[in-house]
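In this view, the complex is presented without one of its protein chains, the others remaining in place.
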Amino acid sequence: MNESYFKEKILPYLLVLPSVLVIIIFLVYPFYEAFKLSFFQGGAWGTNQIFVGLENYINLFSSPKYLASLGRTLLFASLVTFIGLAISLGLAVLLNQKIKGRLFYRTAIIWPYALSAVIAGVLWALLFDPSIGLITYVVKVLTGIRINWRTNGNLAFVIITIAAAWRNIGYNVIFFMSALQNIPKQVLESAEIDGASSFQSFFRISIPLITPTMFFLLIMNYLYAFFRTFGLVDVATQGGPGTSTEILTYKLYKDAFVFFDAGSANAQSVLLFAFIVGFTYLQFKYTQRGVFYG
Amino acid sequence: MANRKKHKRILLHITIWISILIICLPLIYAVIISTRDLQGTFVSPPNLKFGSKAIETYKKAWTTVNMGRLLINSGIVAITTSVVKIILAIMAAFAVVFFDFRGKYVAFAAVFLTQLLPVPVKIVPTFELMKAFNWVDSYYALTFPYFATATGTFLFRQFFLTVPNDLVDAARIDGCSPMTFLRKVLIPLSWNNIGALFLVEFVYMWNRYLWPLIITNSEEMRVAQIGIKMLMTTGSINQWNIIMAGAIITLIPPLIVLLILQKTFIEGFVMRTGK
Partner (left out) sequence: MKKILSIVFVFTLIFSLMFVFNTAKAEEVEVTWWHAMSGGRLEPVKQLVEEFNQSHPDITVNATFTGSYQETLNKAITAAQAGNPPNIIQTYEVGTQMMWDSPYVVPIEDLAEPGEVDWGDYLSVVRRYYTNPEGKLVSMPFNSSTAILYYNKDMFKEAGLDPLNPPSTYAELENMGRQLIDTETVEKAITFGWPTWVFEQTHYWTDNNYVNNGNGREKRATEVLFNQEPGMKIMQTWADWEENDILIYGGREYEPDAAFISQNTAMLVQSTSHLKDVIETAPFEVGTTFLPRPEWGNRGGTTIGGASLYIFKDDQEKMDAAWKFVKWLSNTDNAVFWHKETGYFPIRYSALTKLMNQGWFSEHPSYLTAFIQVLTAKESNATSGAIVGRFPQIRDIVDGAVTSIFGGQATVEEALNNAAEEANQVIEQYNESQ
């Protein structure tokens, strides 16, 4: 810890002032407003604000659509996270071998990190397009079934899950690779001398040693699936068919800017905030504990 | 024994190549489709042959949504925001690490709040705020709400904490002012972090979608991601060739930034944050 400070009294305030101002004006104040307005309801053209107490919240929790969207989002986020992490860890282990062309391979695998959710959405929508999609065709040849995600909600859900997980592979691989490289060579070498197979040393040594990274990525992936996949859904499925891909952020957007139900949208905002607080609490709790292994 | 090792190595290469192919498949198919004309996209069964209409298709994607302007906007927004974020993060981290002042932890906690308040958590009131400022459909609305960064501030704080005390003491004894110390000592030491943070923020800002979708109206203010959405909204049959051309054009700038800063990113960000 650094105990050596400069003595200036005003300068530090000036240094933090811009950040603090931005935070108060553009983050804290709007959130406070969201919280306050979650107790009101108003007309589409911004008229007639009426205080309704907890009604917006009660409506949400008694709405099968909201509860379904909540469950769907949790499932979506869990699938994106676990599929994404499993594949990424596998890739990171492959890339961590001493092989020729490693740098090239790494780049060829991590590039989707540069990609937006919107682009991920259109790319996978094309691959699964009911009429001209490559995957649709391959599935048809292999199984004789013509898959159509415009009608099949489960399939649409699978597609946005794949697209979202795929998009985040690059990010995950980068972090896993660096975690694997940080494992001291001596530990692995001594395990090998003790006669441990590479599987054994992977599960007994590498995995425990990268737990902190794993938890970090776990939280990051959940947050990603919750908050950064809106574009994907909006361009690929618009929440459909029916409501089968309507995740929480999409529902929030629709209620706020399509149906102009600001009260409900604000209540949904507040609930989303509760999720983030939950995730962040877990992040602290578990990454602190995780550090003991690493 | 040596033979087995060789086989293993070949197997490894093959596995990696297959993984790469799978990961790149969506992009490869996109590139192929973007070289065809509209009729060409409807060939049945689908195949992997390149078309001959690439120039026309890209031209069409470019002109239909005024892609030039959109890319410039995305660039302005992404670069400005990334640079401001980096500066604010360095300033805040510098204050927190090298000064002792009342309210230090409050300020630090406030920065941490940015992590907790992504766009959807305050979307309606932020929009109302933009209306009140008369900022709807302007660069201000696209940039200002994003200037605070928890990630960046933490990154620099962590890095600054590793700077040896002796260096600070020496600077003080030399009569070096804090700002000179920051400029002459800290920033030169931080280029890796700055580069890494630039990549993270640039990619994030370039790829943002929900906020620009809501806050921009005119074509002059639109960003590239919205352009893809506009290409997708044809009110008719999806013109996949043109959509893919638009997507590929939009993908190139962040990809270039990633390729250039890849190494810096891993050294300056991943190694620090991932722990």
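Labels A and B are assigned to the chains in the order they are written; within every chain, residues are numbered from 1.
The rule we apply is simple: a contact is a pair of C-beta atoms (placed from the backbone, for glycine too) under 8 Å apart; a residue touches a chain by one contact, two chains touch by 3 or more.
Bear in mind the structure is a predicted one, so any value in this text is a computation, not a measurement.
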Let's see if you follow the contact definition: name the visible chains touching the chain that is missing. A, B
The one of B:Gln39, B:Ser52 or B:Asn165 in touch with the missing chain is B:Gln39
Can you say which of B:Ala54, B:Leu113, B:Val136 or B:Val185 touches the chain missing from this structure? B:Val136
State which residues belonging to chain B touch the missing partner chain. 38-39, 42, 44, 64-65, 76, 80, 84, 87, 91, 127, 130-131, 134, 136-140, 179, 182-183, 214, 217-220, 229-230, 233-239
Would you write out the residues of chain A that touch the absent chain, in ascending order? 11, 14-15, 41-48, 129-132, 146, 148, 150-153, 238, 240-244, 257-261
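Basically, only the chains that are shown with their structure count from here on.
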The distance between the C-alpha centres of chain A and chain B, rounded to whole Å, is 15
Applying the document's contact rule, which stretches of chain A touch chain B when the two form their complex? 1-6, 8-9, 11-13, 15-16, 18-20, 22-34, 37, 91, 94-95, 97, 99, 105-120, 122-124, 126-127, 129, 131-134, 136-137, 166, 169, 174-175, 177-179, 182, 212-213, 216, 223, 227, 230-231, 234-235, 248-249, 252-253, 256-257, 262, 265-266, 269-270, 272-273, 276-277, 280, 291, 294
For a test of understanding, state which residues of chain B touch chain A in their complex under the given definition. 9, 12-13, 15-16, 19-20, 23-27, 29-30, 33, 41-46, 48, 88-89, 91-92, 94-101, 103-104, 107, 110-111, 113-126, 128-129, 144-145, 147-148, 153, 160-161, 163, 165, 168-169, 172, 178-179, 181, 203, 206-207, 209-210, 213-214, 225, 228-229, 232, 238, 240, 243-244, 247, 250-251, 254-255, 257-259, 262, 265-266, 270-271, 273-275
